[in-house]
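Let me begin by handing over the structure; questions about it come next.
Missing here: one protein chain of the complex. Every other protein chain is in place.
The chains carry the letters A and B, assigned in the order they are written, with residues numbered from 1 in each.
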Amino acid sequence: MNIEGKKAIWKDYQKEIAEDKFYYVRSCVRQNFFPGSETAFLKIMRDELKKDVFEHPCHTTCTGIGYHCDIVPVETTMTVVARQFALMTEAGYENLLPSCITSFGLYTEILDTWHHFPEVEKKVREQLRKATGREFKKPKNLAHASDVIYKFRKEIGAKAKYKLINKNTGEPLKVVDHIGCHYSKMFPSKGVGGAEYPYVLTGMIEEWGGQIIDYPERRHCCGFGFRQYLVQANRGFSIACSKEKFESMKPYKPDMIITNCPGCPMFLDRWQYVINEMEGKRYGQNGEGIPVFTYEEVAGLVLGYDPWDLGLQMHQTDCEPVLDKIGIEYSPEDKYNTSENIIKSKSHSLINV
Amino acid sequence: MRKHVVVIGGGVAGLESAGCLSKAGFDVSILEKEDQTGGHLNDWYKLFPDRRNSSEVKEYLNGITLNNRIELLTNTTIKKLNRNKTHFSIITDKGKELIADAVIVATGFDLFKSARKEEYGYGIYDNVITSADLEKMFRKGEISLKSGNTPKTIGIVHCVGSRDEKVGNFYCSKLCCVTAVKQAIEIREHLPESKVFCFYMDMRMGGAYYEELYREAQEKWGVNFIRGKVSEAGEAIDHKLVIKVEDTLAGRPLKMELDMLVLMAGMEMSEGGKKIAGLSGLNTGENRFFAATDHHYGSNRSNINGVFYAGTCTAPMNITETISHARAAVSEVTDYLREGSK
Partner (left out) sequence: MEKFGFTISKGRQIDYESNNRWIAEYIYEREPSFRLCIECGGCAATCTTGNLTKFSLRELHILIKRGENDQVRQNIRKCMLCGKCTLVCPRGVNTRNIVVLVKQAFNKSDDYAI
C-alpha cells in the first residue's frame, strides 16, 4: 500500500470549513442512542476551543429521515430546511453546523438543487413566507461537526491526556473508520478526502496516535438507509450489509471502529449483538465484539473526559476493552450510576450539568 | 529556392511526414520535446495484430532521420508560433527562430493518468498497474508482483479513462480493447500457469485481424472474457486484490480475487499539444484533440492555412492509421505549397 497515492487524492479534496461562530443543529435520534456525544462536542467547542456555538431552541428536525423514507415530499422538506436557515439568519449566524450526517447530506443536496434551479429556491422562499412569515439567507459555510473536529484535531491532540496507543504493546490502536454514506458519496467534493478514501476521520485518528485499517469492504454502506430499516421484515437486508463489513474487517483484528454518522454506530454497535444471537459469531479478539464510537466520544476520551459522562455505558458492545488498552482511568462501579449518586459519592466534573 | 517545412513532434506521425516531405524535395526540421524521437513507440514492445517487434517499425522510422536533409532538434519546445503573411515564424524555448513555409503539427497523445480513477487504486495498491507498465515488464521479460513473486491470476480492465463521463472523456480510445487482447495473450505466453480475465464493457475490435486475435485469445490461449464494468478494487489482508464486477451476462455481481490488475489507460490530447493550441490559435474539438476542418476529406487541415495535422493529435488511431495520416498530411502540404503560400 502506497500512502503517497492516497495523500495525492486527499490534497485534491479539501474543503472550506469555518473558523468560528457556528450555528449548531442537533440530530433527531442521536441523543437517544449516544447521549453523551453532542454534549461532549459542545463542551469541546465551547470550553476547550473557546468557539462560539449557538443553538436555537426553536429549531426542528430537518425531516431528512422522512424525506429518505418517502414519507415527506421534497417540497415540504425544502421548506422546513428553509425555516432552519431563517432561524439561523435571525440569530445572526452564517456557518451552519449539523450534527447529523444525513442532515449534512440533505442541506448539501438542497443547496445544490437551488444552485442549479433558482426557480425552486424562489418558490420555497414564497412557501416559507406564506407558512411562517420568515425570510432566510443561505448559509455561507456548511460543515459537518466531524469536519470541524477534523479542522481542530491538532489543537485537540495538543490538549490530549491519552493517545490511541495500546499501553501494553506500545503499538498504535488499529482503527476502522466508517464514514456515513451521505457525507461524501453524493457530492465527493463536499467531503474531506473525497468519496473513495475519505480523510476526515483518518486525519483525526492519525493525529491522535492511532492507525487506520484499509479493508476491502470499507466503502460498503452499514445498511441503515431509512427505508429498509423502518419495516421490521426488511431489516435482514440492513443486517446483511453490516455483516459483510464485519466479515471483511475481522482478519485485520481492529481494536475499535470510529464513525461520524448517527445511524452507523447505532447499527454497527447493535447488529453485533444480533449477529451473535443469530449465528453465534463475534468479530473482536478473545470472543469480544469490536467497540464502536462516534468521533466526539473518541475526542472526549483522548481529552480525558470520564467515559460514563460521555455515555459509553449506553453502547451495546462493551467499550471497556479499548479503555483498558488505552489506559484510561475510569471506575467500573460507576457505570450505571446516575449523576445524583455520583455527586453524592465524590466530587466529579460533569459535562451534562 | 527550396521550401522549408517544420514538423512539430518527432513521434511516428512526425517522423513519417518528415521522411515523405524530404522525398518530395522540401527542407525539413523536426522539433521534438524529448531527448529522443519515436514518441510512444518507444514504450511498446510487441505491436498488434501480429505481435511483431516494435523495433522493426522503429528501425524503419529511424532510417528516415538519417537522411541528412532533415534537421532534428531534440529537447526543444515551442514558445511562439505566428503566421507572418506568407510564412510562419516559430520560436523555440532556446530562443532559436525558424522560418517555415508550412507547418505539420504531430504532437501525438498522452496516456490517461490512471490515478484519476480513484476506485481502482492506481498508485495506492501495489499490484495495480497500467498497460504501459505491463509493456515495460514484457520488454524486461519478467512479469512480477511488487513482492517479486509471480502472479497467478491477472485481471485486465478495459475502458479506463475512456467512455467515462466522470473524467470528462466521452470518446472511445479505440485501441485499448485490442491492446488488452494482445497483452492477455502475451501474459499467457509468458506465464503458462496463469489465468487471465478481461473485464470489458464492449469488445471493440475494429481493425484488420483484430477480431481474429480475439478469437485466438479465447481458443488458443484460454483467456477469460467477462462482460461488465469493474466498480472497485480493494486489498485483502494477504495483499491480493479484491474486485467487484457486474457479470452482466449472468445478471449478478461477481466478486473475485486477483494477484494483479492491469488498467487499459485511454488516449488523451497531449499536454504539449494543448500548449501549442493555446499559443497559436489552433482549434480543439469537444474531445480536446485538435479539430480538423473536415471529417471526411480534410482530416489533416487545421483552421490556420498552412498548418496541417498528422496522427493522434487529432484522434485516437493505431500506428498503421498514423502513418497513412502522416502521408496524407504531406500530400496536403505539397498541394498547398504548389499553389503558392496564400
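By our rule, a contact is a pair of C-beta atoms (placed from the backbone, for glycine too) under 8 Å apart; a residue touches a chain by one contact, two chains touch by 3 or more.
Predicted model, so just to flag it, every value in this text is computed and none were measured.
Q: Among A:236, A:251, A:304 or A:327, which residue is in contact with the omitted chain in the full complex?
A: Considering the complete complex, A:236 is the one touching the chain left out.
Q: Given the contact definition stated above, which residue among B:119, B:247 or B:321 touches the chain not shown here?
A: Checking each option in B:119, B:247 or B:321, the one touching the absent chain turns out to be B:247.
Q: Could I get the residues of chain A that touch the absent chain, sorted low to high?
A: Per the touch rule, chain A residues meeting the hidden chain are 232-237, 239-240, 243-244, 274-275, 277-279.
Q: Provide the residue numbers of chain B that touch the chain removed from this figure.
A: The list for chain B reads 203, 215, 218-219, 222, 224-225, 227, 244, 247, 249-257.
Here is the rule we go by: only the chains that are shown with their structure count from here on.
Q: Quick check: how many Å separate the C-alpha centres of chain A and chain B?
A: That pair's centroid distance is 46 Å.
Q: Under the stated contact criterion, what part of chain B meets chain A in this complex?
A: 115, 118-119, 121-126, 232, 234-237, 242
Q: Which bits of chain A are touching chain B when the two form their complex?
A: Touching chain B from chain A are residues 1-2, 4-6, 8-9, 194-197, 214-219, 251-252.
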